[in-house]
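Every protein chain but one is kept in place in this view of the complex.
Let's turn to subunit A:
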Amino acid sequence: MNNMMIIGQYVPGNSIIHRLDPRTKITVIFFFVVFVFFANSFWSYALLTVFAAVSVIASRVPVRYIAKGLTPIWFLIVFTFLLHLIVTKEGQVAFEIFSWKIYTGGIAQGIAISMRFFLLIVVTSLLTLTTTPIEITDAIEEMLAPLKKVKFPVHELALMMSISLRFIPTLMQETDKISKAQASRGVDFRTGPLKERIKAVVPLLVPLFVSAFKRAEELAMAMEARGYQGGEGRSKLRELRIGKIDVLIYILFICVVAGLFLLRS
């Protein structure tokens, strides 16, 4: 339905990035997100951008597709840029618009922050684009396994995650279906005054909740019927394995991070 949303959408493929162990991807992306905030010079941003660009190319996900998926986020990026442009008062006055002084510091800050934002989103969406939700939850379950010692319900958490991820597309379909049915009954979701449009959401939300609850009940029953009893003694169909490429990627990433700290000003 929603042609623009790609967050959470998996694009099947067999690229290097697709074949990486999901734990590797999560670790690298987690630290990438952290280290993006350490970048503070032109060259450090350039390095991270190259890293992100290479990852995107290696994933073989069509660039045009990623760009299209970013459309809802462009607004935020542009907004951040403008905010910094207007508010920051460092450096020299570059020019004036409507007697408001724009500083060079503001321009630099604006570009840096929106670049940071852009990199964060591209790289994190790459995770979901190249990793199935099942792989992601498997990886999280594995990575959190040590917490079992302190009685943290790791398996249940992972199960909750995989169930909610699994049902996102289903709920989207359901939303699409119900909104089409209500549109056929004369509901106008797109135009009209704001108050009317908010009211138009009720005929959409009520059936959606009703069916979500019904579905949850059915799922719980189906799981029990097949003998589900929690994580205790449960084996896995797919075992995760760290391979040679994973080690290589870790080494590459450590080099990038080292480079980043060298290039910081």
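Keep this in mind: a residue touches a chain if its C-beta (ideal position, glycine included) is under 8 Å from a C-beta of that chain, and two chains touch if they have at least 3 such contacts; residues count from 1.
Following the convention adopted for this analysis, contacts and distances are computed from a predicted model.
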| item | value |
| --- | --- |
| Chain not displayed: protein name in its UniProt record ("Thiazole synthase", "Acetyl-coenzyme A carboxylase carboxyl transferase subunit alpha", "Peptide/nickel transport system permease protein" or "Energy-coupling factor transporter ATP-binding protein EcfA2") | "Energy-coupling factor transporter ATP-binding protein EcfA2" |
| Of A:A46, A:L147 or A:A181, the one touching the omitted chain in the full complex | A:A181 |
| Given A:A145, A:V206, A:A222 or A:I254, the one touching the chain that is not displayed | A:V206 |
| Touch residues of subunit A, complete complex, unshown partner | 3, 11, 61-62, 64-65, 68, 174, 177-178, 180-188, 202-203, 206-207, 210-211 |
